[in-house]
Structures are given as C-alpha cells and as structure tokens.
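Taking it in order: structure first as structure tokens, then the write-up.
Note that one protein chain of the assembly has been removed; the remaining protein chains are unaltered in position.
Per-chain residue numbering starts at 1, and chain names A and B are given in the order in which the chains are listed.
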Amino acid sequence: MTERAAPIVEVSDLTVSFSGKPVLDAVTLSLWTGRITVLVGSSGSGKTTLLRAINRLNECFPHCRTEGAVRLKLEGRSGDIYKDFLPLPEVRRRVGMVFQTPAVLPFSILKNLTLPLRVTLGIWGNVLSDRVERALQEVSLWDEVKDRLQDAATTLSGGQQQRLCLARILALEPRVLLLDEPTASLDFRTTHKIEELLARLKERYAILAVSHSLSQVRRLADRVLVLREGRIAQELDPQHLQDTHAFQALLDEVF
Amino acid sequence: MCAGSLALAILSLVVAYPAALGICTLVHGLARGLSARFLLALVHFMTSIPTVVYGFVSVFLLVPRLREWFAVGSGFSLLAAVLTLSLLILPTITLVLHSRMEQLDPTLRLAAEAMGFTPVQQVRCVLLPAAARGLTAAAVLGFGRAVGDTLVSLMLAGNAAQFPHSLFASIRTLTAHIGLVLATDSQSMAYQSVFAAGLLLFLLTGAVSLLIRKSGGKNRGL
Partner (left out) sequence: MQKTLDRLLTCLAWLSGGGTLLAVSLLLVFLASHGMPGIDAALFFGDTPWLDALLARKPIFGGIWPALVGTFSLVFLASVFSIPLGIASGIYLAEYASDHRHSLLDFMVDLLSGTPSIVMGLFGFTAILALRKTFLPGARTGLLLAGLCIGLLVLPYVIRTTESALEGIPDHLRLLGPSLGLTRWQNINKVLLPLAGRGILSGAILAVGRAAEDTAVILLTGVVAHAGIPGSLADKFEALPFRIYYLAAEHRSPQELEQGFATALVLLLLTGLLFLAAVLLQRSVERRWKTR
C-alpha cells in the first residue's frame, strides 16, 4: 500500500446544490492509487452526487452549482478540474465511471468498446484492436467474447455487461475509477467475480465506490467514508470494520 | 360564416366528446385486455384515415340517407358535416384523454380497487376527476381541430353563406370560404374577406394553443 504517496485526487470544500437546494456541504476527501475507498450512506445523502462531482457529470443536470476544488494529479502535473486544468472530455476519460445499471449500448460488443476510442481519441486500425483486447483481458472477458464480438452487447449476461462497461472505461486509460453501486443489479456469484476483479484493479487505479452491501464493504474496502446529509460524518479504516461493535454502530447509523 | 364555423365546431364537439369519454371508460374500466387494445388500435387507425376519404364516403353514404330520411333540402347540411366532423375529431379527443388517464392509471386504480369500487365507479369517481386537466385540454384541442378543418365542411355543409338557423340548413365555414373564394379565382371584393377569415382562424387556433398550454396539456398535433 502506498500510504505515504501523494493522493491522486484531492477534493476540498466541495459544495454542490441543485436549484438552490444543497446536496453536498463542504466535503473534503482524498483518493490514492492502490486503495478502494467505499462511500456508504442512506439514500439521499449525496453519494451519487459526490461521485459525479469528481468527473463533473453533475453538469449534465439543470440548475447545478458546484463550489470548492477537485484537484487531479496526472503525470507530475496537477490542477483543479473545475478551473481549466484539462478539457472537460479529458477529465471524464481520466476519471472513469461505471453506473449501477450496466449501460451497454444496443450495438455490437465490439462497437461498445470502439465507439468511445474512435470518437474521443481518434484511434484506428491495429492500435484500436490491441486496446480492445487488452481491456477485455483486464476484466477477464476476452475468452468469453472473443468469438462473438459482432453479437449485440445486450445478449450478454448482467455480469458480463457490467464487465464490458468496465472494459470500455479501462480502454480509455483512466487513473481513477468511480463505481456507483456496480454490483447492485447482479446476483451473488457475479458480484464475487466483479469484486475479485476490483481487488486486482486497485493496484493500478484509485477507486471510489458506492456500496449498499455491508458485507461487500467488509470484503472490499481499504477505507470507508460515511456520508450523512451531504457531509462526511465518519471515516473508518479496515480495523474498525473487523471490530464488531464499531461495525454494529455503523450498521445502525447508515442502514 | 363565423356563426357557421362556431356552430359546426361546437356541435361536433357535443357529439364527439361524450363518445370519447365513453371509449375511455370502456378502455380503462369495462373492457379489459384484448377488446380494449383492439378499440385503442381502431382509434389510432382512425387518425390515419385521410380527411378527404371521410368526406368522400359521407357524400355518397351519409348525404343520400339524410335526404331520404328527413326529406329536407339536398342533404348537404350542417347535420351531415357535424356527423362526419365528429368522427374526424373523435380520435384526437380520445387519445388525449386516454394518455392522461394512462399516466394516472396504475396507482389510482389500485387504491380505488381497494375501496371496493366497480370498474365504472373507478372511472367515474376516481379516474375522471383525477384527469380533470386532461378533460379540458382534450375538449379545447378537439375544438381547435374542428374549427380548423376545411375539407369536411367544404364537401358536406352546402356552402351557402347564411346564418345556421337549423341542423338541415346549408352553411359555410370560414375555412371553406377561403378555399372556395381562392380556388375559384374570383377577382371580387370577397378577396378581402379571405384574409380577414384567415387572420380570424389563426387567432382562434392561437388562442386554443394558449389555452391548452394553460391547462397543462401538450398539443402533440395528433
């Protein structure tokens, strides 16, 4: 674990409101490569808004106001993503996001992967197919789909679809992954598969995930942030989680 | 002619509106499943029948019957136009009502069911009052369609420019007036009246759009 390394994302005093109604209130947190940070909190506590603030996706919704700073560190440079540090599309490529429902497009498996690469990076030919294969290998999907890349992506199972979404993000070479309840729509076995995958991926990416399952939090988290009414109410490390009393307290408070 | 247009539009609405209510009652209460879906499909299909086809069939099917039964005049009359036009605007009204009721349906129906209402009572006491805004929007939209229609009145109403004193009178509407004067190319002073009629129609339908907006419905131009 890279405990003393500088964080890759530093959120400071982040306040987000929709139509004047505050959703996040002065949130400060950091993310490191090599660690999975899990956000927990009751519904309406602002978890999804916090995720979407880190790739500026809140701006797709009307009447959104964001204050504070989100500093991103990339290859020695660093800057506030809300202050022209990078063009917006690049911010979103560097900070990849996976949604609760597998958001596959009703195109072929291959096109789901190549579309963003071609459109945003202008990659063609061999480079393109290399990247696709690498991304699919990374999520252990390659062997399952390599013979049916032209099939409709909607024919895949739920777990496969979610891994496809992950592969699509990884192909864009992000540094940070934002996961909004990535296993909420999946069954037990597929969930396990995704969790193993995430445990492997954290070596190379900083991961911030929202989860509703406490057992998942226990298995996955290197650090837990408890969000309540738009503020970070508590920060727990894994030792806390193994401690039955503290765990029970968390249980009562959040769920 | 203003009186002709208004009489035709209002009378058509008087015929078509209760019928639309009735069809919605069937679809949302009395007839379920296949027959309800068939009825809805029929109403949807009616929107695709060209106006001129409605007019044409009425000229040869309805008008001779009216002439026989009532033995007044040629049969080309306010009544013939009203009957045909109400068939023309029926799907518009029905579909607006239906879409409003469909939005309300699932939750309200369960609540009404739990109170022990029969299907008809559900529609009468729960769905219709809840869809009140849809009710006005549908009426206004139907009126707008009826006032704006040209072909039915041109083909069936007889086109005599006089006050509509009875159902069997031959009348001329604003829309038909524009068509008649310009299509026959008469270079008379009627020319001026055409533009007056056009402006009046535009204002009238503009007011209709405004009313629908106020009542919260959306004019989807069906």
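Heads up, the rule we're going with is that contacts are C-beta pairs under 8 Å (C-beta built on N, C-alpha and C of every residue); 3 or more make two chains touch, one makes a residue touch a chain.
Quantities reported herein were computed from a predicted structural model and do not represent experimental measurements.
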Which of A:96, A:159 or A:230 contacts the chain that the document leaves out: A:96
Hidden-chain contact residue, picked from the options B:13, B:101, B:157 or B:178: B:178
Given B:121, B:136 or B:162, the one touching the chain that is not displayed: B:121
Residues in subunit B touching the chain absent from view: 18-23, 25-26, 29-31, 39, 42-57, 59-61, 87, 90, 118, 120-121, 123-124, 144, 147-151, 154-155, 175, 178-179, 182-183, 194-195, 198, 201-202, 205-206, 208-210, 212-213, 218-221
Where the unshown chain meets subunit A, residue by residue: 55, 57, 60, 62, 88-93, 96-97, 99-101, 103, 105-107, 115-116, 119-120, 154, 168-169, 172
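Here, only the chains that are shown with their structure count from here on.
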Subunit A and subunit B, separation of their C-alpha mean positions in angstrom: 55
